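Here the complex is missing one protein chain, while the rest keep their positions.
Moving on, here comes subunit A:
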């Protein structure tokens, strides 16, 4: 599995779709995401000696990508003050259609999350990493990841009106639940 050349090439190529999905979701821009993925692959290849065979290659690659994203993010932050995250502004916003969710609404809501929460939620809720893996990717405690994921979900739910109990009341909550389960 961790033999040198051809297998590694295939393994890296196989990791590209999920790296891209993560990079796009983090940065909100496909071009930038692809540059990030490319830099990740190059860095992985030049640091192969640091990869421990038998450990999770994907987690290692995600760690590299995440670190690259953060150093770039910090650089850009200094260049352009962008308190809301330029990410949010670039995304198409469609008019609300009641409490119905669609991807645009969801992406916009995701873009509004603090970046550490977005990252934690993407790793655990979308990329399928365990809390422990996500903690090691982000270089923080497992409890911190759990807390971020939890807060991210909560914020998304309130932005998307999924959780607006006062507004919906028990009946429409049931309806909402029925809708979502189909």
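In this text, a contact is a pair of C-beta atoms (placed from the backbone, for glycine too) under 8 Å apart; a residue touches a chain by one contact, two chains touch by 3 or more; residues count from 1.
In this text, contacts and distances are computed from a predicted model.
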item: Listed names "Manganese/zinc/iron transport system permease protein", "Anti-sigma factor NepR domain-containing protein", "Heme exporter protein C" or "Molybdenum ABC transporter ATP-binding protein", with the criterion being the UniProt name of the chain not displayed; value: "Anti-sigma factor NepR domain-containing protein"
item: Missing-chain contacts mapped onto subunit A; value: 5-6, 9, 12-13, 16-18, 20-21, 24-25, 34, 37-38, 41-42, 45, 101, 103, 106-107, 110, 121-122, 125-127, 141-144, 146-147, 150-151, 153-154, 156-157, 160, 162-163, 173, 176-177, 180
